[in-house]
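Every protein chain but one is kept in place in this view of the complex.
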Amino acid sequence: MKQFFFLLLCAFFTTGLTQARDLPQSNLESYEAWDPETVHAFERILVQDGGRVKPIYTVSRFTLMSFSGKSRAKFETKDGEKHNLHYSEWMLNVLFRGEIAKDIPVFVVDNSEAVVQIGVSPKSKKRTVYSYNDLVPGRARLAELSAQYNEKHQKFIQSEKRDRQFELDPVEGMVRNLGGNISSFEFLVGQLGFARDGKILVNENILPQELLDLAAKTSPMKMLREMPMPEMSIDQLVRVIQSPPASDEAEKTLQDVFRLYFFFANTSRGLNLFPPQDREVETWLSASDVMIKGLESKEARPWCADQLESIEKLVDAEKEGEENFRSAIDSFVESQHALSDPAGEGLYVDQEISLYRSMPFHKALYFFVGAFLVLAFSWLAPGSTFGKIMLIIASALALAGLVFDVYGIWLRCIVRQRPPITNLYDTIIFITATAVFLGLLIELFTRISIGTLLAVIAGVGGMFLSIKYEAKEASDTMDPLVAVLDTNFWLATHVTIINIGYAAALAAAVIGVVYLGALYFSKLRSMSFDTFAKWHGIIFATVLVLFLIIKVPSDKALQYLALYLGIALVFYGATIPFRRESDASGDQKNFFRTLTRMNYGIICFCLLFSLVGTVLGGIWANYSWGRFWGWDPKENGALMICLWTLVILHGRMAGWIRDLGVHMQSIFLAIITTFSWWGVNNLGVGLHSYGFTEGVWGALYTSWAILGIFLFMGVVIWFSNRARKASRREAPASRKSTAAA
Amino acid sequence: MAKKPIDLSPGNWPQLIYRLFTSFKVATVVFVLMTLITLLGTLYQVEHGLHAAKERYFYSWIIVEKVWNIPLLVPGGMLLMWVLFINMTLGALVKVRKRWKGFGMLVGHLGMLMLLAGAFVTHKASSDGYMALYPGMKSNRVESYRDWQLEIMPLSEEGKAEKAWVLPADELQSIRSDEQRRYETADLPFDIVINGFSQNATPIPVSAPMASEANGKEIDGFKLSQQQTSKNAEQNLPGCYIELRPENGDPIETILWAGSFRFDPREKPMPFTFEVEGQKYGALLAKKTWVVPFEVELNEFIFERHPGISTARNYESRITRFEEGQPEKPVEIKMNEPMRYQGYTFFQESFGPQGSEPGDEMFSQFAVANNPADQWPLWSLVVTGIGMTLHFLIMLISFVVRSFTRPSKTTAS
Partner (left out) sequence: MNSFSKAISTCTLTAVLVAVTACNDSDMGPEGREIVIREIPEAHREFKLVDSARERFRYQSRPANSAGEQSTGPQLVYTTPEGWTDEGRSMMRDVNFTFGENGEGECYVARLPGAGGGLTANVNRWRGQMGAAPLSEEEIAALPKKPLFGQPATFLSVDGDFTGMGAGEAKKDYRLLGVILSAESSGAVFVKMTGPRELVEANAANFDLFVSSLDVSTGS
């Protein structure tokens, strides 16, 4: 009975995480997938983007993420088939089969109000994914509104104290985002428009019919080769096309050519595919840059025309079957490498692709979740052989998760040729790895399942956070570094060490949470598993009803409940080992004392790394800015961590902090740590504000509220201990007095 | 555990003070308060800027913090660090029982004391300023970021001057906006009267609509309008009303404004000019300056961005250092690679003018620091590191020893 109930809960928990959703509908009758080999060939095309050369694979990934918040495009066609496109296949469609891409739903809209604002009838009230063609009727209105909101947002950012009157409301923010996404999509689809013999696919209504006719007959490549265009700069071109129409027929044709040329030069911006001919120059050229360069100098025209022709060849080969297309892509990539390799660019493209393809952080998450479930099973029969085996399996799974995490970190080091941490995203995966490692190390020495629990909580939380963060930012996480960070020595020492300190502080807090939770629950002595289940059944039902009343979307509601249930199970699980101890020896204190010793050790470890890391940071600052300490927010954050560990250690020596105190303070230490990890970057001041993330404060407040619950539990325990001590002190005294009487 | 009553007789006071100052309790309280003021000082920066936060929280002895309009006294950073220093010296070095087990911690604390001492020396004895140069320019003069002084110089007809009378920044900046101060010197045929000094100000032509809001006196068609001080103290442009009173003749009044000094290293300062007894003088609000014992010439400034984006990849300056009696020395200064020479350190700090792009002609700006305790943190880290490592080693050894001896103990009991 017990087991059955438990399994049910676990099953519920997992279904909550992997809840299937309705697929968005596409207007396509059917969809024919690309040959995977073609997709793989395409993935290797080099692009210079965000200051470095990377495979188009990476660009596709973050482009799709920024549109849809996901890394896959899932949809259903009218023939009832379900499709699930990888981002690189989606990008292949966008660039080479634009007419299909326009019908693939990828633009996520959280609130139908945003769609209503631009005059499109919403598909559904809740979060829905739209295709470009769904939204095209509202295109003009969208452009207008998003420009307006952009301006407002700029004012908001530039206003000294973030003037509230310029703050966008969520719907306005959504419209602004959507506007940006739609226009980047148009740029991508229109990117190769110059090579498609007049099939421009997006914004073609801008062009008058005579220019469309002209586009079918010629192309910028032909213009460069055949037309007697004078050398001119882009500014001059703009002036020419803005001058009143010529009366002379021949002159008018030339003017049309210029207008079309300008149109293509304008629409093919952004995707920098061409390594410059002169390798003294580092900046790659887009098709647009090539056209402008060709216009500016007659000398460069043959080379420019060749570049444009290479794209035309690709576009033509696509029509001649996938095999031809593949070999055309291969030779294009080869020609890119011929210029990029000697310059040391794009050398680790294959590693980068395999980093994303192998999805190490997702896999690590699966392993950690698996480890958690197995660990939960081990609590069914603690102390038994079954329990022990389960614990070993759980630890092994957690170790596998750690291996994947480390593998991912390792690949990222290789691709960038840098030490592991250079930005905020790196800190997440690194701190997770460190905390998991610490947990497993502790397990190795103590074998009471607490270390594994720590590893699993850190692993699941950290990997989940890293995946969410990546999807939310939806931009490359391996951007090149600003000048001051361009030092592998300090990145490897200061940054790594200080982050180990962070990890230790967070690990200490997990132990503290376990201690307080377990102690708190142990106060409710009679709580057997049945009571636990009953209680949670009641809580569950109430919350579910509540969610129904306030109309929380069902998938969200399930996620929340699953999350809660997960936490509750951890709680309950944490109490089991203690029960075992108490059952076996009748000595609860031993278990709690072990936890305290563990936590004390982690705090010492934290002090060592935080202190050394902070002082190293100061020394680095002295090398790069000329002062050891500048009271910069990030420096202050690190200092506060050091100070608080010192509070714990000295407070303990002073006799003010005992077991309970150590754990409560460790939770407080975690609050300080998250503040200096995430909070100070978002204060908007200081030298370390390398990354500003929206929505961080909300998440921080939530996490502090949760930690606050445990601190509250600690206070309750402290009061009850005092009361008990007082009563115990009174009891002997009264006995004495009766004896005297 | 029965508590002994504390002996409060005056004869025992030294003992009590000693116990108090050496206790872990004081250390704990100090750490808690330090964490608190660090947090407050960090949050304060958001509204008021770094400089104000430093002055209020970290370099102060006592802070008045208002919580719901109830003023609370909080010890400032300076006070806390002193108490910590005394506590650590007495508690961790003097009072502590000298035994092998505590040796690591003793060394560790010694390192931390060095760190605090270094902080003190830095705070008291270091100076920092900057030097901005266009390629081809050569200088030995360092300018202060924030400190402005009044300079009066006799000018030649071409606008040249070899010496200047200086009213030091400490004095000038201590003048309030509603205060009048008079200075005289035997070398100048006139007295100098300063009628109010504003930390941040801007001259406004009286014809402008905003001029009615400025309550200063109108001189030469301008009024000095006091501005709110900027979060970045370096951006403040002070101004003052000044009156020059010759021994015989009418007083000369004018407004001096820091904006007349220099925005770009190539600009020449624009002093207010006047004549007394046939000699032309200039009066100017100028940055406080000092000289380093060698000259620096900028040969080339290199600024690179990552291809296609605005993130700076590298800036570096190629300079030549000139010193009397020494051969010329070419040096490269870049991010994370400063030039250290004769106690001065030159850092690549920034460049200008604002909005420059690679390819433009740019000036390079060096932060010039002179800090006798420059390298102390490094040494203190080494000492602390050795101390902590020792401590862990000693703990490990004692743990191993104990685990070997334990079985015999248990059997004995």
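Residue numbering begins at 1 within each chain, and the chains themselves are lettered A and B in the order written.
Note that in this section a residue touches a chain if its C-beta (ideal position, glycine included) is under 8 Å from a C-beta of that chain, and two chains touch if they have at least 3 such contacts.
What you are looking at is a predicted structure, and each value in this text was computed from that prediction instead of being measured.
A.B. asks: Which listed residue, B:107, B:132 or B:167, touches the chain dropped from view?
C.D. replies: B:167
A.B. asks: Using the touch definition up top, pick the residue from B:47, B:304 or B:360 that touches the left-out chain.
C.D. replies: Going through B:47, B:304 or B:360 one by one, B:360 is the residue touching the chain not shown.
A.B. asks: Of the listed residues B:80, B:192 or B:312, which contacts the missing chain in the full complex?
C.D. replies: B:192
A.B. asks: Please identify which residue in A:30, A:124 or A:243 touches the non-displayed chain.
C.D. replies: A:243
A.B. asks: Tell me which residue among B:15, B:180, B:279 or B:398 touches the hidden chain in the full complex.
C.D. replies: From the options B:15, B:180, B:279 or B:398, the contact with the absent chain belongs to B:15.
A.B. asks: Which parts of chain B face the unshown chain closely enough to count as touching?
C.D. replies: Given the touch definition above, chain B has residues 13-15, 17-18, 21, 82, 85-86, 89-90, 94-95, 124, 137-141, 153, 155, 158-171, 183, 185, 187-188, 192, 203, 205, 207-208, 219-222, 254-255, 257, 259-260, 264, 267-273, 282, 284, 291, 353-357, 359-361 touching the missing chain.
The rule is simple: only the chains that are shown with their structure count from here on.
A.B. asks: Averaging only over C-alpha atoms, locate the centres of chain A and chain B and give their separation in whole Å.
C.D. replies: 39
A.B. asks: Where on chain B does chain A make contact in their complex?
C.D. replies: Residues 23-25, 27-28, 31-32, 34-35, 38-39, 41-43, 45-47, 49-50, 53-54, 58, 115, 118-119, 122, 128, 305-309, 311-315, 335-338, 345, 347, 349, 367-369, 371, 374, 377-378, 380-381, 384-385, 388 of chain B touch chain A in their complex.
A.B. asks: Give the list of chain A residues in touch with chain B in this complex.
C.D. replies: So the residues of chain A in touch with chain B come to 48-52, 161, 272, 282-284, 479-484, 486-487, 490, 608, 611-612, 615-616, 618-620, 622-633, 636-637, 639-640, 643-644, 646-647, 650-651, 653-656, 672, 680, 683-686.
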